[in-house]
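Here it is: the structure, laid out below.
FYI, not all chains are in this one, though none of them got moved.
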Amino acid sequence: MENRQEILLTGAGGQGLILASIVLAEAAVNDNKNVVQTQSYGPEARGGASMAGVIIDIDTIEYPEVTRPAVLLCMNQASFNKYLPKIEPGCTVIVDSTFVSGPFHKDYKVQSFPITRMAKEKLGRDVVANMLALGVINAATGIVNRDIFRESIFKLAPRGSGELNQQAFDLGYHLYEEGPGQDVGISVQTPQ
Amino acid sequence: MALIEHLTQEYLRTKKLPHIWCPGCGNGIVTAALIRAIERTGYDQRDVVIVSGIGCSSRAAGYLNFNTLHTTHGRALAFATGLKMARPELKLFVIMGDGDCSAIGGNHFIHAARRNIDLNAVIINNHIYGMTGGQHSPLTPTGMKATTAPRGTLERPFDLLVLARGAGATFAARGIAAQPRQLEQLIVRGATHKGFSVVEALSPCPIAYGRRNKLGGAVEMLRSMKDSSISVERAAETEDAELKDKTITGVIYSFDAPEYAEEYYRSISDNKG
Amino acid sequence: MAQAKENGPDGDLINNRNWCKGCGICIAFCPREALFMDEYGKVVKEQEKCTACGICETFCPDFAIVLVKRRLSINAGNKTGPDARQ
Amino acid sequence: MPETKPVLMQGNEACALGAISAGVRFYAGYPITPSTEIAEHMAEKLPDLGGVFIQMEDEIASMAAIIGASIGGMRTLTATSGPGFSLKQENIGYAIMAEIPCVVVNVQRMGPSTGVPTAPAQGDVMQARWGTHGDHPIIVFSPASVYETYYLTIAAVNLSQKLRQPVIILLDEVIGHMREKVLIPEAGKLLVEKASDLVPSDWKPYDEKGLTPLVPFGFGHYYHVTGLFHDQYGFPTGDPPQVERALDRLHHKLEKNRDEIILTNYIGHKEPRVAIVTYGCTVRSARAVVTKAYWQNRLPVGLLSLQTIWPFPAREIEALAKQVDVIIVPEMNMGQIVGEVERYARGQAEVIPLNRYDGEMINPDQIYEQMGRWLS
């Protein structure tokens, strides 16, 4: 299972996390990897908790559920509260500081980015926050070849919105490169 | 605060809120109108029963602080018929979605109407199967899109109140979420009618219906709902041609006929005497 | 439960922020343009504009707005009985 | 209860009268051969007892209506046969989930599908256990005579009330339509006690601590009833530990009351070499054989008849399998209960199915012949 990489995307229904997971999975397929994508949701169409998992491996993937994520994305406070206690040391935690305000306990390596705010401010559309988050994740982990990822985004985006979504993805890279938490007011703790 | 909360939201199970409905979903507006209507009937809270089927709209039962019965998909009226016959003194409001009532539940709907049993049906018609994500229902207008009608549905919709009439219903009214006061009023009138009453409440589902059909958000949907509606009184004074695309609201018909539970109990006491 | 209690000319308007989902319906239908969305996507009121007409209450799909005065008068009676409000 | 003089009574009538004696005052149904006489008796009798008879638009509605009436506090029953039993399954599952007492009678006829409506068969035994979706517990009785039909119906109503669990009576067409001499107590006008306000205010419909009586609607307990998984107040939950607890609750209540639920009867030799295990009308054929073979000829044979077929009398079979060489399982189907017998015999005894599925009863000769093979 050494090659197995698990990514957990969490937040509220309607934030496009399931779509993001599909795009990530598609990108992994295009990058010639094995992949399994799953999701879970409650009875709500909107507003409930939303969770999607992607497992990427070079070998066959048997057990399809995420158990020890290498990356955890939290797009709202509720999901942050719920999933943070469940992860293991070494997991990269990326949170959207637009909605998540801590507490950032020092046992977890939490990196905070104003994902939704930037999507809105820089691109005028908060709906692309999900692609922006993917940019941050891929920048942080390099799971999928960046160009292949960009192509997959274009392919899966709703008609006419391919480029916008790619921009969001790139903006994610940019944010990551600027460093976590730099433009947010809250303190980010990255324990060693 | 506690006092205020008690007085204002006595009929809501406040601990269960916020509810599961999407932002802007009309279910909450209709549910609020129902609460106000029940309040206005003056019924003892203990006597009020909310029965519902399965669907987004039917989840209303879980939020209402009465005797609440959330049944199986389409069967609410059949459960309610049993309960009403067992306990005719109870006041039953039966909340159903358009699919719940007119697709899988169509048979129970026409038979409740035929028996003229004293149940108050409140159908939240959002023209779509909301809970399962937007498939067309028997009340989806022809041509509208749904996940199972990606090119627009070819089916002819029912007119629910005409169907009810054909089946023998003695009271029918139509309200819209965009006119919550009138809706409340119509539910009161349905509740005080003896026999089976049908109140169809048009309601926006911005997520599973509005978006796919480019009808805008909840506000736009409510606005156009209001714009395209006309009261039955005003409609009477309007040219037919003008009424073509209008939704007529108000009490569409109401008349008296023997009510089933009452007839039944009268008949068995006659037998005994 | 966080509740913002605000005074209007004819009655209090309770806006339960925890329940508000920011749909904007109340804002759109308030005849006095007395309501607006705050930065957290929740509704707040400009007190002086409100006439306590109650329209926002009837339109809010989330039971997040309650006009106190009107309800007080209706619920004057003393209701009893077990209450399993969950 | 005072015994009256002997009367000639049909099985279906005994079912209706048993129900009435047990306080059933609500019947909703839809006619179907060979169950219709139960409805007809109810239509005749209930009105005079102040009860409700209603013929619904179909079997789905009938099942829904009795559940609704049960929530209103009435004791309820419905009757049907195979096709209708299939249709009722969804709502039977609802009653199980929401813990609403009610009794469902299936007077079996030859299936599958429309089959032979007037011919007897025991083809719905496994369906009675597994007909509705999802894991669920069930109680099923199978009477072997008109009198058993009467008292098992009473038992079904009472157990159903006590456990807040639907109980199914699988009646054989042979029993339902047969008339026999029976001694039946006069139908006492049991009054159904109306629940009152005096329920403790901490009453919860699905109390974690165990069974509580069902408080009907209308007494100020504003609880919620749903077919979704729910917490102890009845409100929906999808939380895994709560889901597991809820499902355990449904099953444990049957396990805890096993002794009251599982009714079986053994006759024959104390140390049998060959045992017959059967149920329903086939018990009659088996009893004819065993009475003769054991009482007259003192052969080492016995008969375990199952009045309760679900929950399956596993312990009884385990014990029996340890005693005997062979268990013969005659059934008017292609082999249904025999599977359970094999399972619990665990290889300890040879299990021999004896099946007939042409729409006729298994006769004593068939059983005798099979038994003979293993005795010689």
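All chains are identified by letter, namely A, B, C and D, in their written order; residue positions are counted from 1 within each chain.
Here, a contact is a pair of C-beta atoms (placed from the backbone, for glycine too) under 8 Å apart; a residue touches a chain by one contact, two chains touch by 3 or more.
Note that the structure is a prediction, hence the values are computed from the model and not measured.
**Student:** Full complex composition, in terms of the labels displayed?
**Tutor:** The complete assembly in this structure file has composition A x2, B x2, C x2, D x2.
The rule is short, and it goes like this: only the chains that are shown with their structure count from here on.
**Student:** Averaging over Cα atoms per chain, report the distance between chain B and chain D in Å.
**Tutor:** About 38 Å separates the centre of chain B from that of chain D.
**Student:** Just curious, how far off is chain D from chain A if you go by their C-alpha centres, in Å?
**Tutor:** Centre separation, chain A to chain D: 54 Å.
**Student:** Would you mind pulling out the distance in Å between where the CA atoms of chain B average out and where those of chain C do?
**Tutor:** Roughly 24 Å separates the two chain centres.
**Student:** Provide the list of chain C residues touching at least two other chains, using ranges where the numbers run on.
**Tutor:** Correct list: 21, 81, 83-86.
**Student:** Give the residues of chain A touching no fewer than two other chains, as numbers and ranges.
**Tutor:** 42-43, 47
**Student:** Can you list the chain D residues touching chain B in their complex?
**Tutor:** 26, 28, 47-48, 50, 52, 54, 56-58, 60-62, 64-74, 76, 90-91, 94, 216-228, 235-236
**Student:** How about chain A: which of its residues touch chain B in the complex?
**Tutor:** Touch list, chain A to chain B: 14, 42-48.
**Student:** Could you list, by residue number, the parts of chain B that touch chain C in their complex?
**Tutor:** Chain B residues touching chain C: 1, 4, 7-10, 12-19, 21-29, 32-33, 36, 39, 45-46, 65, 180-181, 184, 217-219, 222-223.
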